[in-house]
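All remarks here apply to the structure that follows.
Heads up, one of the protein chains got dropped from this complex, but the rest are sitting where they should.
The letters A, B and C name the chains in turn, as written, and every chain counts its residues from 1.
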Amino acid sequence: MLTVETIAQWMNGWTKDIKANKGYLNELDSVIGDGDHGSNLARGADAIEAALLTAPDDVPSTFKAVAMAIVSKVGGASGALYGTAFLEMYKESQRTTDMVKILDKAMKAMEKRGDSKPGEKTMLDVWEPVVKAAKRGNVTPIVIDDAVESTKDMKATKGRASYVGEKSIGHLDPGAVSSGYLFHNLFEVGLVG
Amino acid sequence: MLTVETIAQWMNGWTKDIKANKGYLNELDSVIGDGDHGSNLARGADAIEAALLTAPDDVPSTFKAVAMAIVSKVGGASGALYGTAFLEMYKESQRTTDMVKILDKAMKAMEKRGDSKPGEKTMLDVWEPVVKAAKRGNVTPIVIDDAVESTKDMKATKGRASYVGEKSIGHLDPGAVSSGYLFHNLFEVGLVG
Amino acid sequence: MKEVVYLKKIMNDATQIVTEMVDGMALSYPEYVKRLDDLLVLVRSQEESMTNKVGLITGGGTGHEPASAGYIGEGMLSAVVCGQIFSSPTPDQILAAIQTADHGKGVFMIIMNYSGDIMNFDMAREMAVMDDIDVRFIVVDDDIAVEDSTYTQGRRGVAGTVLMEKILGAAADSGASLSEIEALAKQVLPNLKTIGVALSAATVPEVGKPGFTLAEDEVEYGVGIHSEPGYRREEMQPSAKLAEELLARLNDEFNFTPEDHYAVLVNGMGATPLMEQFVFMRDVLNQLADFGVQADFTKVGNFMTSLDMAGVSLTLLKLREDQWLKQLNYPVNTIAMVRK
Partner (left out) sequence: MKEVVYLKKIMNDATQIVTEMVDGMALSYPEYVKRLDDLLVLVRSQEESMTNKVGLITGGGTGHEPASAGYIGEGMLSAVVCGQIFSSPTPDQILAAIQTADHGKGVFMIIMNYSGDIMNFDMAREMAVMDDIDVRFIVVDDDIAVEDSTYTQGRRGVAGTVLMEKILGAAADSGASLSEIEALAKQVLPNLKTIGVALSAATVPEVGKPGFTLAEDEVEYGVGIHSEPGYRREEMQPSAKLAEELLARLNDEFNFTPEDHYAVLVNGMGATPLMEQFVFMRDVLNQLADFGVQADFTKVGNFMTSLDMAGVSLTLLKLREDQWLKQLNYPVNTIAMVRK
């Protein structure tokens, strides 16, 4: 159930994964981008953890606290995208507690922010199949991993990775990997399945 | 005898030595200075040879032609010093044809220009003993070589070499070496002995 | 005990370098810029000079100094948001810059075309609109090294941005409205093109090694100002050949015609001595003259650098309107650009 606690649990799992894999995310980004995706998100992870220490009152303000932490600390493309996603969750959670609906709205806001669609080798290539699976109630770790893996063979046409063009093929998208962590933790907390 | 021809012979010998030893002079200068003494003088050597192609009428104008070639092409400390020497020879040769007197005046002008005295590890450490020997009529190749060698154990206190201080000890002064060439050729032409 | 070995850059702590630089700028040039408390935002000190005028802001990753904070001042920018090195600033900081730059006439944002910058400035704009501030923007994409198609992020914003800032700054200072500035920016943009050549890559302090490596005798054409890959590597060429190559690429875009008028900017990438930049500009101007093209405005120097990268970029702005030349020559008073 969507509560302040489950969100906090979800977030703490995510931030732990980010920090444990900071170097790996930087490495992935240095192959096709500018090598800072892990550092960017690690700054955000610290900020999220700090924000959740003073536990917010309700679900929307929990999402808002996470959103503000990301928005003010991450920077770069991923800061805007994850920030947009959580700001949208904040807004949508005032109307519904259906996590699938909330995720769907967040994804649409990200697509708009990034002027981008699935298939462009971005984090959206994880969001789209996972949200689709969530609607049908069949999210599994394998679904998530497959989505992350699917970015490997794509050619980047958005973000910094688009500058390396063809050479981006054969490498995972760093944002897809960090979104993979996000959904694995969401699944473990039981908010999707 | 001091004539347009003997000066030209003297100069052609000197410029040949300079050009043959351009790299060596640069090397000497790079140890205790800025590595350009050979290049500087080689530019001057070309200019002297060009100037002497259109043979001047008399001794003073021959010295003047050499002086102007040096003054306008060499640059650096050595350009000013050799330029000053030949300008002084131009002036003095209007009064006398005594090469020893002319050299003595040139040396004094150089000392004034360089605000420097023998013992400071410069070309003056060749000029001084050679001019002294010339006054007594006993210049020999050995006198010249000894004068050049004497700069090896000196500590530089003038010019760029003074910045390396103690570390200048143990190395020949490049200006002393090029002045050695000057006097060897003067001796061979028979203008001093 | 092993002593700490410091990366050979003049800094104290790689994670604090941007903050310390921003402080350094404000301390060194209080007559031009002041820092907004706790933010990485620098604002014009001469407040009176902004009264009743459209605010002009820009920002992005740092490491391009003097861009962009060096262009804050009368006749140019109102405020600049400094991100981490080569990394977009966050929307809250951009919002603060918008708020401080707004003097009732709205704010115009000059954004360089990087996906992070666009998204963060866009978020800030949305927030500012909630504050009832009228915000418009242009996305500068002058770097012709990148193929411009729906299959890429599009062309990057590079050194030409400085000329855009100069022209819009003159317009804002002369009292142009927000819509007029927006229209001017849109008119100028398609006439502004840049292409660069790198001799070596930049080293980001937190990374500690260069973004790419070129052999001792190699150059790379079309490299971006964050060491993004270029379009070709080849053996080092004489300056005149480099100029020829870059002008050929620019000619593909402009189609030089005798009597065309251009502004020409040779920009040093950071580690390339001015001596080399002037030699290069000589070759560029001689070759432009051979095309019969007029160079009415010429500038040489480090305007939009890439930390310690070696190389130059060449920007041409086709002067379609006489007004643009006047705006380039309009009085300006900033740290890095002054004109009486």
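Convention: a contact is a pair of C-beta atoms (placed from the backbone, for glycine too) under 8 Å apart; a residue touches a chain by one contact, two chains touch by 3 or more.
Source: prediction; values computed, not measured.
Participant: In the full assembly, spell out which visible chains the left-out chain is touching.
Facilitator: B, C
Participant: Kindly state which of the options B:G13, B:P118, B:G159 or B:G180 is in contact with the chain not pictured.
Facilitator: Answering carefully, the residue with contact to the hidden chain is B:G159.
Participant: Please identify which residue in C:V107, C:I225, C:L307 or C:L328 touches the non-displayed chain.
Facilitator: C:L307
Participant: Could you tell me which of C:V129, C:A248 or C:L274 touches the chain that is not displayed?
Facilitator: Within the whole complex, the residue contacting the unshown chain is C:L274.
Participant: Based on the whole complex, identify which of C:E65, C:D102, C:E228 or C:D260 touches the chain you can't see.
Facilitator: C:E65
Participant: Tell me where the left-out chain touches chain B, residue by residue.
Facilitator: Chain B touches the missing chain through residues 34-36, 39-40, 68, 71-81, 83-84, 113-115, 157-160, 162-165, 167.
Participant: List every residue of chain C that touches the chain not included in the displayed model.
Facilitator: Residues in contact with the chain left out: 3, 5-13, 17, 20-21, 23-25, 27-29, 62-63, 65-66, 70, 85, 199-200, 216-217, 219, 235-240, 242, 266, 270-283, 285-286, 298-300, 302, 305, 307-308, 310, 312, 331, 333, 338-340.
Everything that follows uses one rule, which is that only the chains that are shown with their structure count from here on.
Participant: If each protein chain is taken as a node and each touching pair as an edge, is the resulting graph a line, ring, star, complete or other?
Facilitator: Looks like something else, not a line, ring, star or complete graph.
Participant: Can you give the whole-Å distance between the Cα centres of chain A and chain B?
Facilitator: 78
Participant: How many Å are there between the centre of chain A and the centre of chain C, using C-alpha atoms for each centre?
Facilitator: Averaging C-alpha atoms per chain gives centres 31 Å apart.
Participant: Multi-chain contacts only, two chains or more: what residues does chain A have there?
Facilitator: Residues of chain A touching two or more partner chains: there are none.
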